[in-house]
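First up is the structure itself, then whatever we jot down about it.
Yeah, one chain of the complex is gone here, protein chain that is, but the others are all in their spots.
Order of writing sets the chain letters: A and B. Residues in each chain are counted from 1.
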Amino acid sequence: MWHDAALVAGKDLRIEARSRVALSQVAPFGIVALALFAFALGPDRGVLARGAPGLFWVAVLFCTVLAVQRSVSVESADGARDGLRLSGIDPAGLFLGKAAAVGVQLLVLEAILVAGVVVLYGARIQVPWMVGVSCALGTIGLAVTGTLYGALSSGLRMRETLLPFLLLPIVAPVLLAGTRIWQAAMVGGSPGDGTQWLRLLVAFDAVYLAVGVILFGPIQETA
Amino acid sequence: MSDLEPVTDRTHGSPVPAAADTGPTPPPARSARSRATERVIGVLALVGTVFTVWLGLWVTPPDRTQGDLVRLVYLHPGVAWVALYLAFGLAAVSSVLYLWPRTRSLFWDRLAAASVEVGVVFNVCTLVSGSIWGKPTWGVWWAWDARLTLTAVLLVLFLGYLALRRIPAEPEVRARRSAFVALFAVLDVPLVHFSVNWWNTLHQGATVLNPGLTLKIHGSMAWTLLLGFVSLTLAFVWMLLVRYRIGVLEDWLDANELDAALAERRSEGAGPGHTVPSEPVGVA
Partner (left out) sequence: MAPAAPSPSAVSLRDAVALSGRFPLLAGVDLEVAVGETVLVEGPNGAGKTSLLRVCAGLVPLASGRLTVLGLDPVRQRTAVRRRVGLLSHASHLYDDLTVQENVRFAVRAAGGDPARIAPACDRWGLTGRLARTPATKLSAGQRRRVALAVLTARWPEVWLLDEPHAGLDAAARALLDEAVAEASAARVTILIASHESGVVEDLAHRAVTVTGGRVTAGRVLGAPASPDGITRSTDGPGGTVASADAPDGRTGGSDGGTRGSGDGADAPDGRTGGSDGAHVGGRVAHVA
């Protein structure tokens, strides 16, 4: 399973390195989203700085949808998805590999967005490690659920509009937790404020990782 | 419930192609017993709800603090219980039972779909009645409190499930897809519940189901509340039965088309002059 996961993750990341979609299209979109928020909420940097955690995570969610769509559409050209099924590759490995590739891309995007938020909104982060950990855990959750829903909707014609509608409510806990941890990180509050949220993120990640590893095989055959 | 199964064997997974062209099968039969059961439940639900409304609006006294507004308690928690626990729980259990190989049967899929659809109706009623109650009490039509938000998220999850089901597919494929989505949603609900609860809360404590299990309302109000719960549950069951039956009929219609398609396909081998099927052939 791990060998297959590494193989698939490598393949997806190599495709991304070649085509640079995440870097040249999704990242700029993320920055544009931050700019749109600024336009919407007014030039008062105080408002923006206070809203920075939430705005960051909303921008991340938008980027997640795009990254997952891209991950799914890579497989739809030339019947590549059939090719993966035919190869008898371990479904759990396929799931982990694709989720890992999406996760890596999301981490890079988040790094860019953190920089964007700090620069554009004047957000000041007192406890950087909390931001880092929340991003890492949140990314795992987003990548994993995104891959699951991407697989479920992969065969469907209405995938583009259906995927966000299905995925975003599910990841609401990630948004809530991520935002709260960020707020604690910005205010410099004691880590105790954030730990229950971190535990929630870990639970979220664990649940959907387990679900994916167990169920990805049957899901693949459904599409 | 088995009385509602169609005559042909199509509910249990694979449709069996007709050995010969017998023409369209007759619509699934319903026994007199199932018809009677449905009617009885419907009547009971109607009578119960009317009685609850009468009791709630005229007979029971107004509350000390909330005044006449408290009368919503006879309806709002009832619809909320049905939407959040009964409908969703039933949909979740049915979906899992569908996915489990040993109990796989389209019966569970239809039950889950019917449950979600009726659940959406009750969910909207919950939000609306809660909103109506909230405006005078809290001063706003909507507040981002834990319970309301959870209900709203649940509504969106329900709607996503229904949107997915509208995409045309074979019954088994659609059933599996929907069941997976339902399963993911079920797993998410506790997580959303906790996150939203930690996030904010201004709902009053549970009236009946609080840890101390002491009833905060007494006497005739309590009985009316109970009657309201029971009537609304019966209403849900009745709607569920009807919606399930509609699902059976829809599948029967589809199956008949399948028989016709099989016959047409086979006749392709009948020699020159056969008609090419107008549907795109999924062979490429």
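Throughout what follows, contacts are C-beta pairs under 8 Å (C-beta built on N, C-alpha and C of every residue); 3 or more make two chains touch, one makes a residue touch a chain.
Computed from a prediction, not measured in an experiment: that's the story for all the values here.
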Q. Hey, which of B:Ala45, B:Val70, B:Ala169 or B:Val196 is the one touching the hidden chain?
A. B:Ala169
Q. Can you list where chain B touches the absent chain?
A. 14-17, 168-170, 254, 257-258, 261-262, 265-271, 274, 276-277, 279, 281-284
Q: Could you list which residues of chain A touch the chain missing from the display?
A: 4, 7-8, 11, 14-15, 18-19, 74, 77-80, 82-90, 217, 221
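Methods note: only the chains that are shown with their structure count from here on.
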(Q) Roughly how far is chain A from chain B, centre to centre by C-alpha average, rounded to an integer in Å? (A) 31
Q) Of all residues in chain A, which touch chain B in the complex? A) 145, 148-149, 152-153, 156-158, 162, 165-166, 169-170, 172-173, 176-177, 180, 196-197, 200, 203-204, 207-208, 211, 215, 218-219, 222-223
Q. For the complex, which residues does chain B have touching chain A?
A. 99, 153, 156-157, 159-160, 163-164, 167, 173, 176-177, 180-181, 183-185, 187-188, 191-192, 194-196, 198-199
